[in-house]
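All protein chains of the complex are present and in place, except for one that has been dropped.
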Amino acid sequence: MQNQSITQRLANPTRFMQLTDWLMPLTAAIAVVVIAAGLYLALFVAPPDYQQGETVKIMFIHVPSAWLGMMGYLMIAISSFGLLVFRHPLADVSAKAAAPIGAAFTLLALITGSLWGKPMWGTYWVWDARLTSVLILFFLYLGLMALRSALDDESLAAKQAAVLGLVGVVILPIIKFSVDWWNTLHQPASVVKLDGPAIHSSILVPLLVNAVGFSILFLALHMKAMRNEVLRRRVKALRLAEVERAAKRERTAAAPAE
Amino acid sequence: MLAMIDLGPHAAYIWGSYGAVALVLAALVAWLWFDGRRQRRLLAELESRGVRRRSDRG
Amino acid sequence: MQLFVANLVVARGGRTIIDDLTFDVAGGEALLLTGRNGAGKTTLIRALAGYLRPIAGSVRLDGFDPERDVREACHYVGHLDANKASLSVMENVAFWQGYLGDGGSGTAAGDALWAALERFGLDALADIPAAYLSAGQKRRLSLCRLLVARRPLWLLDEPSVSLDAASTVLLADVIGEHVAAGGIVIAATHLPLGLGAARELRLGEQVAMS
Partner (left out) sequence: MSGFMRLLRRDLLLAWREGGALGTALGFYLVVVALMPLGLGPDLNLLSRIASGILWVALLLAALLSLPRIFETDADDGALDVMALGTLPLELVAGAKSLAHWISTGIPLAIMAPVLGVLLNLEVRAYPLLFATMLAGTPAISFLGAIGAALTIRARRGGLLLALLVLPLYVPTLIFGITAINAALLSPDGFAASFLILSAISLVSVVLGPIAAAAALRTQME
């Protein structure tokens, strides 16, 4: 059993709990340090943009939030695939735990984006392709959570949510390419490009540091949410066992009487 | 220290953005924290008892 | 205390189900309603509880506060359990205790609540949400409200459905105690509840088939 792959070892919820017991706080601590560094660079070091002035500082949190909003959905899609195809025992836990976190980052992307849009475009919101597609991503998150909450049977909810999660993955390329396919107000991608980033390193470095920090934070939050979900399922199992025990006690108590 | 940096005419929007991020993330962390504590408490209660009687309640 | 039912006529969906029924039950008596399916057992019970307005006849409860409506003297246990899945066993009973009862003082009410849960073997499950319970446990949970709120007239419609043999005996005991304390029980049932001294009212014979 020495050469189990990491996914196999993680597949066991008990092993997962043992591992994340120390890994989660560690990840959270690293995230705090990296984000602190990123914020320092963003607020004190990065120069104002020659076009956008100081508002470019919003980008340092807006872009990582948007990335993680999409990352969260990718996480759900992969977990859904893992559940439907490999019946991985933790896949559903992962998919369920990622939804509120991804939704929170998507919401942050929308909020910071509209606060950036007001000084730049003169309005908090425009109905262009990028903003609309991110809003639809947010709806997808809401739909996933609503579907789960509407189904009482947990294993049914897991499969239904996984199907929805996989169907919804088409939104990710639409978001990514919306700025290229439709000519919109939102600026096109400037970091992830085939011929290298189009922005100066004094702005790129804080952005990347923040992006890494936010990603690590996402992992820490996701781990914590998964731990909570594993515990919630244990509580559920124990409650069922308790009900069973009570029923059995009655049967044995009743037996001699008859 | 933060007050020293001059963010120009749009400072409110910038601080608003950072504030929103702080607020939402703090809410998320608080929710995860309290949810975790609640589940642990429920689990401990369930594991610790065999049969509960009213005398436990006081 | 005595319940008088005089010349009761009840119709449902345009059909006369109960036609000119007269009987009375004294305090300390249990009345078993029997008869084939559709003979009007449920209809009679729902009419006594005040859900159905009779076409003619009267229902009178002597010995109960004349200022108050008869329905306030009734406990009704029907086919449905009236439990909330997301409330715990205790929360369910506590709500009905406060809502149906006279809002007795804290400690006494708490004792009555725990006594009822223990009586029906649910005390170990007090904190478990009702969603987890089996059908029989849910049934016993809904029977708990008979004990936590004191009401003289019990109207029970098939109360032993989904109860196992031991719980049925328990229910018969609880009914027996209520009767012994001067209460009135009217129960519709297919099963013999083991109520030795109960009178029986056979419905259906006097109903004209249409």
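Order of writing sets the chain letters: A, B and C. Residues in each chain are counted from 1.
The working rule: a residue touches a chain if its C-beta (ideal position, glycine included) is under 8 Å from a C-beta of that chain, and two chains touch if they have at least 3 such contacts.
Note that the coordinates shown come from a computational prediction; the quantities given were computed from them, not determined experimentally.
Novice: Could you tell me which displayed chains border the chain that was left out of the figure?
Specialist: Counting the whole assembly, the omitted chain is in touch with A, C.
Novice: If I consider the whole complex, including the chain that's not displayed, which of A:33, A:142, A:163 or A:199 touches that chain?
Specialist: If we include the chain that is not displayed, A:142 is the one touching it.
Novice: Pick out which of C:9, C:59, C:82 or C:115 touches the chain that's been left out of the picture.
Specialist: Considering all chains, including the one not shown, the answer is C:82.
Novice: Mind listing the chain A residues that contact the chain we can't see here?
Specialist: Residue positions of chain A that touch the missing chain: 114, 123-128, 132, 135, 139, 142-143, 145-146, 149-150.
Novice: Name, in rising order, the residues on chain C that touch the hidden chain in the full complex.
Specialist: Missing-chain contacts on chain C: residues 12, 46, 49-53, 68, 71-72, 74-76, 78-84, 86-87, 91, 95-96, 98-100, 103, 145.
In this text, only the chains that are shown with their structure count from here on.
Novice: For chain B versus chain C, what separation do you get between their C-alpha means, in angstrom?
Specialist: Chain B and chain C have C-alpha centres separated by 47 Å.
Novice: Rounded to the nearest whole Å, what is the centre-to-centre distance of chain A and chain B, using the mean of the C-alpha atoms as each centre?
Specialist: 17
Novice: Indicate the residues of chain C shared as contacts by at least two other chains.
Specialist: 124 - these are the residues of chain C that touch more than one other chain.
Novice: If a residue has to touch 2 or more other chains to count, which residues of chain A qualify?
Specialist: 239, 242, 249
Novice: If you look only at chain A, which of its residues touch chain B in the complex?
Specialist: Counting only chain A, the residues touching chain B are 43-44, 48, 53-55, 57-58, 61-62, 65, 100-101, 104, 107-108, 111-112, 115-116, 118-119, 217, 221, 224-225, 227-228, 231-232, 234-235, 238-239, 242, 249.
Novice: Within their complex, state which residues of chain B touch chain A.
Specialist: The contact residues of chain B facing chain A are 2, 5-11, 13-14, 16-18, 20-21, 24-25, 27-29, 31-33, 35-36, 39-40, 42-43, 46-47, 51.
Novice: Where on chain C is chain A touching in the complex?
Specialist: Contact set of chain C toward chain A: 85, 121-122, 124-125, 128-129, 131-134, 136-137, 164-167.
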